[in-house]
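One protein chain is absent from this view; the other protein chains keep their places.
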Amino acid sequence: MTRMITYRDAIQEATAEEMRRDSGVFTYGIDVADHKRIFNSSKGLVEEFGPDRCFSTPLAEDAMTGFGLGAAINGMRPIHVHMRVDFLLLGMNQLVNMIATHHYGSGGTMKVPMVIRAIIGRGWGQSYQHSKALHSWFAHVPGLKVVMPSTPRDAKGMLIAAIRDDNPVVFIEHRWLYDAVGEVPEDCTSISLEGARVLRPGKDITVVGTSWMNVEAIRAAQILEKHGVDVEVVDVRSIAPFDSKTIIDSVKKTGHCVVADNDWVHCGFSAEVAAAVYEACYKQLKSPVARIGYAPVPCPCTRPLEDEFYPNAIDIIRSVESKLGLKPIDLSGEDFYSYENKFKGPF
Amino acid sequence: MTRMITYRDAIQEATAEEMRRDSGVFTYGIDVADHKRIFNSSKGLVEEFGPDRCFSTPLAEDAMTGFGLGAAINGMRPIHVHMRVDFLLLGMNQLVNMIATHHYGSGGTMKVPMVIRAIIGRGWGQSYQHSKALHSWFAHVPGLKVVMPSTPRDAKGMLIAAIRDDNPVVFIEHRWLYDAVGEVPEDCTSISLEGARVLRPGKDITVVGTSWMNVEAIRAAQILEKHGVDVEVVDVRSIAPFDSKTIIDSVKKTGHCVVADNDWVHCGFSAEVAAAVYEACYKQLKSPVARIGYAPVPCPCTRPLEDEFYPNAIDIIRSVESKLGLKPIDLSGEDFYSYENKFKGPF
Amino acid sequence: MKDLNIELYRKLYLIRKAEDAVRRDYFSDKMKTPMHMSTGGEAICVGVCHALANTDQVMGTYRSHGIYLAKSGETDQFFAEMYGKATGMAKGKAGSMHLTSPKSGLICTSAIVGTTIPVAAGAAYANKMQKNGKMVAVFFGDGAIDEGVFWETLNSACVMKLPVLFVCEDNDIAVHIPGKDRHGYRSISEVVERFDCTVFTSDSTDAEVIHKLTQDALKTIRDSGRPAFMHLKYFRYLEHVGVNEDFNQGYRDRIEYEKWRAKDPVDLQRAKLLRWCKEDEIRAIETEIESRIEQSIKKADAAPFSAPNELYEDVLA
Partner (left out) sequence: MKDLNIELYRKLYLIRKAEDAVRRDYFSDKMKTPMHMSTGGEAICVGVCHALANTDQVMGTYRSHGIYLAKSGETDQFFAEMYGKATGMAKGKAGSMHLTSPKSGLICTSAIVGTTIPVAAGAAYANKMQKNGKMVAVFFGDGAIDEGVFWETLNSACVMKLPVLFVCEDNDIAVHIPGKDRHGYRSISEVVERFDCTVFTSDSTDAEVIHKLTQDALKTIRDSGRPAFMHLKYFRYLEHVGVNEDFNQGYRDRIEYEKWRAKDPVDLQRAKLLRWCKEDEIRAIETEIESRIEQSIKKADAAPFSAPNELYEDVLA
């Protein structure tokens, strides 16, 4: 049985089901158990599992990250939640110096099954301290797995897999995806943490997306389709380990590649994708790889500048046009996602 | 007048001269003013400038990073020193959320002239918590400048420039460079923070190095020269802003590029270099860009594995050979740098 | 006495009315920035800021309307920033959560809890080095004291003998979590007392009381050459973020609110003023402030947004 549910509910279901299955699973973090329940993604957990297994903590990201490590070493499966990935900057030392290394440093004798859920806080007027992504940072560090699901189905399946994984997994959720609705089988279980996925097959050009940028890519593809361009959209999903093969296969077929990363460009994940594609598709590439991302500035508050800051479907369309040598499409009749005009999935 | 001095003394001279020139300059951090003086790089400062302008602090990297921001806003020019760049993981929130954004967030009304000196702690048996580099992380964040000088002359000139710069500058020093000796003019002043430098001209292949990897690249070039291969070594120096032009000009000439980065490969700075080179030298490249870096693991303690972990001149030679289609050179008679056999500059 | 109380009232009323205007107009959806209101806590912002010299410096959090207005007294750049306009104090880049006004001494605010506390210590060090006599006061909530950086800074400032005033605005709540679920001690004052600094506490909503206490604290800092810590209680009238009341959410009690509302800082000060002023004298002050606010809002609404290329300005100096 397949139902349509939101990304938010997918997260909630995965957590609840795993907590039912394994009494070692618990979830915690600042405001996790208040009545707003992390944008409702931890709804019902404290009622079902009690305040010992679903709890709010003091404001102490550094200590609470290390806390997860200790619980994990001792056989629990912590899920540490951050309302904004930006707050995780306070836990970076524990994450990188401690959590990522403990299995290695103990000669493989101890394991760290821990999930760190971090929400990309993009939104209306959130400014520069609530808008980072940081997946390239996490992925740079050996010993961490890093995933960014962009559909409700992947959110559920990959969160289940992350909880069951014996390694630390950084699980990055985009705030704007929370309302996205998609098909999720009733009996959805684990979906591999390792592998990109073709979200939309196409033959003319490959657009590689991370997280929310897949929504923009799909919208771009819909519009381009009307103009005879068949876009293949590949959702990266796993930033580390990184499945370059799915992307490379796609680019070998299409000969063109646009990377739409939900992050800054310089030294970002889009550089890794570009380098991998260039190396493997050297002969097949008909144009240089394009990299689309945040403007190279801190995110401003005011909406007109904020809209300029974030990359979107229009940027993707323009990039595709330039790769394929097309004239700019008149987009005046098209609808695009904006906060004011809330996205209504599924995609 | 040009003299031969060590990298360590170059750092010390730059700091002392700037402290003399400008009473707003001060230097601080854990153990900065103890009798070991950060591997002697802050020698004589407390004697000359007193404990108000050169001081050791409590162990509090997070607070002490924010402290620098406050002093900088109020017109001082702090130099915050970290004996290992790894400790800066505790200051990441202040660096990224606060320091990098303050000029922007104040609409340009306030400036943050601050230098963060961080030493890459590589050494004999230092293990996984004293061996990171992190320059790709810093460079990823708009609002920070990031440099990694690799010669005594650049160390002095770029530190002077960093201190005088009105922006936060992360200044990354490799511990093994401290003993390197090189020419530094008596009257050396500021050297631009923006720009790569051709360390050794050559025509057959370009090796792009960061920090210590330039030493390995030069050694590789010396050996390859004996075998008729003329290597051009380009020292990146500036990670942000990044001068891709010098590198691109070199690769356009040589047609081959090896990036030897003093860091992990995945999502690292080497990906940015590779992406930039591919994009600009698409027609001239005769082989794919090679990326050399740390093994994708936490750094182990024991010397035999540690030696495997770090990239070196031999890796560069092997990579050059494969790009140029040469047979492996017999290296058994060659000397290579190792901790046991201390490097004796100049290079 | 009269003058002081009038001045305090001006500031209290300015903050209350400016925020009332924000509340009234927020639903027009022209102020696209998350609002964390100072309403209910005005006595603290006003009492502390009024005790500071104009050249003294303050820092705060995302909840800094109060200190911005108390310290700067201006509403044009304030509302323009709320409206995200080019005429805002940061050309719209900052919004409500990152207000600054360097010329009035508000030099840093932040939406990451606790993060301006060490910045204040560094600013105090600079002032000490420059022997300019400036004081720095840093405002933060009872949530911020959970964070390690508070303790690192408190400790460091005590060792380094910095002229800094720590102002803990304790509303006993962090978003929706009360102090008792976050604090592993009976009272923060009792803990901080054991550090090499002086502690002042109050739960007064009388700006004059806070003003006097702050003067004492500042004098102690100057005399002792050590930091001071003020632990000041108040009640947050509205939701954590947003402009509404939230007693219907069930996580806290309206009764507690009523108790505090009965000693509302603005009403209380107005009642006191009647000792020295006639009603119409007070009304004149109020009308002047109200019309200033409406003017500022009109100007803000009419002002242009920053041009798109402004996005790329101010990244590096």
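In order of appearance the chains are A, B and C, and numbering begins at 1 in each one.
Criterion: a residue touches a chain if its C-beta (ideal position, glycine included) is under 8 Å from a C-beta of that chain, and two chains touch if they have at least 3 such contacts.
This one's a predicted model, so the numbers in the text were calculated from it and none came from an experiment.
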Visible chains in contact with the missing one: A, B, C
Chain not shown: contacting residue from B:78, B:209, B:268 or B:300: B:300
Per the touch definition above, residue among A:32, A:46, A:71 or A:199 touching the missing chain: A:71
Of C:8, C:99, C:136 or C:197, the one touching the omitted chain in the full complex: C:197
Option from A:42, A:93, A:262 or A:302 whose C-beta touches the chain left out: A:93
Positions on chain B contacted by the hidden chain, ascending: 30-31, 34-36, 56-63, 86-87, 90, 124-130, 295-298, 300-305, 308-309
On chain A, residues whose C-beta touches the chain left out of the figure: 26, 52-53, 57-58, 60, 62-76, 78, 93-94, 97-98, 102-113, 142-143, 145, 166-167
Contacts of chain C with the absent chain, listed as residue ranges: 146-152, 154-159, 181-187, 190-191, 194-197
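As a convention for this text, only the chains that are shown with their structure count from here on.
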Inter-centroid spacing, chain B versus chain A (mean Cα positions, whole Å): 31
Rounded Å distance between chain A and chain C, as computed from the means of their C-alpha atoms: 36
Distance from chain C to chain B - Cα centre to Cα centre, in angstrom: 42
Interface hub residues of chain B, defined as touching at least two other chains: 62, 93, 97, 104-105, 142-143
Per-residue multi-chain contacts in chain C, two or more chains: 88, 91, 93-94, 98, 110, 112, 148, 315
